[in-house]
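The complex is shown incomplete by one protein chain, all other protein chains being positioned as in the whole.
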Amino acid sequence: MIAAILAEWTKIRTLASTAWLLVGTAVLTTGVGVVVVATTHQSSGGGSQDATKLVLTGIDLGQAVVVVLAVLAITEEYGTGMIRTTFAAVPGRVTVLGAKAAAVAALTLAAGTVAVAGCLIAGRLVPADGLGTAHGSAIGSITHGPTLRAGVGSVLYLVLVALLAIGIATVVRDTAVSIGVVLAVLYLPTLLAQAVSDPLRRHIQQVAPMTAGLAVQATTNLGKLPISPWAGIGVLAAWAAGALLLAGLLLRHRDP
Amino acid sequence: MTAVGAPSRTPDTGRGGGLRPALWAEWVKFRTVRGWLVGLGIAVLMCVLFTYLVANGIHSGTCTGTGVTCHSGHPAVPTGPDGTAVADSYRYLSRPLTGNGTVTAQVASLTGRISTNPVNVAPSPSATRPGLAGWAKAGILLTPTTTPGSSYAAVMATGGHGTRFQYDYTHDRRGTASDAAPRWVRLARDGDTITGYESADGTSWHVVGVAHLRGLPGTVRVGLFVTSPVAFRGQTGHPTQATGSFRHVTVTGAANGGWRSQSIGAGRADFYPVLGTGGARVAGDEVVLTGSGDIAPAVVQGVLGTNTVASSLLVGLLVGSIVLVVLAALFVTTEYRRGLIRTTLAATPRRGRVLAAKAIVLGGVGFVIGALAAAVAVPVGDRILAGNGVYVFPAGVGTVVGIVVGCGLVTALTAVAVLALGTMLRRSAGAVTAGIVVFVLPYLIGSNLSGAAETWLFRLTPAAAFSVLGVLPRSSLVDYPYTFGNGYYPLPGWAGLLVLAAYTAAALGAARLLLHRRDA
Partner (left out) sequence: MAVAGSQRGISGRDRVATARTVQRSVTQPTTERITTVSEQTIEVSGLRKRFGATQALDGMTFTVPPGRVTGFVGPNGAGKSTTIRVILGLDAPDEGHALVGGVPYRRLGLPLRHVGALVDAAAVQPSRTGRNHLLWLARSQRLPVRRCDEVLDLVGLTSAARRKAGGFSLGMRQRLGIAAAMLGDPPVLILDEPFNGMDPEGIIWIRGFLRSLADEGRVVLVSSHLMGELQDTADHVVVVGRGRVLADAPVDELVSRASSGQVLLRTAVPTEATAALRRAGLAATVVDPRTVAVAGVAAQRIVAVLGQEGVPFSEVSSQRATLEDVYLRLTAGETQYRAAVGGEQGR
């Protein structure tokens, strides 16, 4: 297993796009966070905004780059036929899948940590109109419990999204279709929830991977969330596990 | 082996059949990959399915008209002579007029009060402050019936828009008089022709406007009216009430019946939020009317919701677009992946022609799929919404055709833009991700931004093209926050399409340049 992980690590490290995608994840996530905070207004409907959640909005975009990274780690091999070489070298299909997942997860963990740290630091530096200590909704220090949970949870969210993408890509095997499916699974229920009214909205937010997973970013008004932060991460983890399980089963029963 | 004569030809460098052979070849390429055809079917199915889901998930929520919660169904919204939804509520003091005649009056004063409660809270006469809505109206109105939504013509003084001659809700002409009272107004009927006049002194009269109300019956009602619409501070609407004082009221012609004071369209089942039903008082020469409501096109008043025939289509259109984005990327990037692009460019060495042929094929396919999906999804969503008792703004055939064509153009332009991206990048990953994120993200993060920033997202990004779904009525005759939050896209549909078209054209231009410069 260690050898398999090292092999996958070497492969993904030497893929030309990896470095760009990792940098892209960090830059885009932080960038969107800064823009959102800088242009945010205190909503007229009253009720203070959750500043920490707001500054982490960039995850919405950053996860797309993570998805590309994870999908490419799988589909590039199918596209070039290298998957046969891989399976010749490591005949255990599930071992290969696990090794790939470990390599991608490690990279996502690193890039995600940088991205989230960037967001939280930027959020404390960038002055915002509607946010500030006066409203009691400023971004807490990282030692502040809920802020720490939001930060760590967001990194974990990105890692789980990467694993979900690995699973789906292994099932689908084509780059374009995989990315389309993963992004649809993430984004569409979110938009669907915006479009419908309760109680359907709440149900969707409880079971969809993105809405449930991002509940972990909330630091205020936890009682109003459709799902509690860690339970939400659990939902996303279940999605990722389900996708990986299906991928593992298909890998065993399908010729490469 | 067949014996083939050694063909000898002068290379025909000039002709080559133009674009058509390349076009035909690209079409054959597209239709001979079964997976892509299946993808097209999935695009339509997903669009309809998600429209169905969204429509099913929308229920009539808070349905508070004049502080009244309706538990099932929606309040009564009248439709005007042209079938569009209208607000038609006012205080009317009128009498019948048979044949031709005129009504003249001086609007001596126009004052008002504004509720301090928002529209979704039941108004109370005590919670008010003085203030006059800009479109508060007081004047003379002629109508065949007092049923809300009926045809009419009226000349009036307004709170902040001068003297106006208006008829049938959408037609409006401005007079020359200032807002400063007193003003004289006159309405004259001659057959089907109604003419509105204004005067500063009651002796020299100017025509403000002329209306031809076809099929006007012999006997109509004429009289004085006062109304006052919801006034907005920011996003919050407050019902208002206006009081108009008239002097020197004269009616010429066969006006035999007695005067009657009525509150039109301000009942419990009527949708327009009003501040009381008002009343009429005659004191000697002076007639004082108090009224609340509006005679204008109906825009969303926080009561009706923002549902139109197109509103449940958004997510469906996004899903359909995602499927098409994937297909468009695959259409060109598989050629690069397989090396097939060399065969293609050897067969058609004019590379611009190859790109054009691919763009036309994908654009055509995208248009048909988008339009087809919308044509199926719109009636499905419409029917389900109606079944849920949700108010849906009435839309004419023209509007529906506009939505269908608009959706087709959105998917077509998107597919072509992604094709160009795929040609530039030669890989599907970047093209697909960009094609999806660029449309989805404005909807995801827009609600976190300030109103201005959100508006700019839908003005400048390719997502502006979704303005084709924005068919909520807009009117210069109604003061209303026409914001994205209230369902109004900042651009009209055609302008949004132009924004996307500009992006597509830029991407195609760059793709063409790269295709020419690069070795295949």
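Labels for the chains are A and B, by order of writing; each one numbers its residues from 1.
In this section, contacts are C-beta pairs under 8 Å (C-beta built on N, C-alpha and C of every residue); 3 or more make two chains touch, one makes a residue touch a chain.
Since we're looking at a predicted model, the values are computed, not measured.
Novice: Counting contacts across the entire complex, name the shown chains the missing chain touches.
Specialist: Looking at the complete complex, the unshown chain comes into contact with B.
Novice: Touch as defined at the start, partner being the missing chain; which of B:348, B:388 or B:448 qualifies?
Specialist: Of these options, the touching residue for the absent chain is B:348.
Novice: Determine which one of B:215, B:284, B:339 or B:398 touches the chain that has been left out.
Specialist: The one listed residue touching the chain not shown is B:339.
Novice: For chain B, which residues lie in contact with the unshown chain of the complex?
Specialist: 1-17, 21-22, 24-29, 32-35, 334-335, 338-340, 342-343, 345-350, 519-520
Assume only the chains that are shown with their structure count from here on.
Novice: Calculate how many whole Å lie between the centre of chain A and the centre of chain B, each centre taken as the average of the chain's C-alpha atoms.
Specialist: 37
Novice: Over in the complex, which chain B residues touch chain A? Could you list them?
Specialist: It comes out as residues 50, 53-54, 56-59, 61, 234-236, 312, 314-315, 318-319, 322-323, 325-326, 329-330, 333, 337, 427-433, 436-437, 440-441, 443-445, 447-453.
Novice: For chain A, which residues count as touching chain B in their complex?
Specialist: These residues of chain A touch chain B: 17, 32, 36, 39-41, 44-45, 54, 57, 60-61, 64-65, 67-68, 71-72, 79, 129, 174-177, 179-180, 183-184, 187-188, 190-192, 194-197, 200-201.
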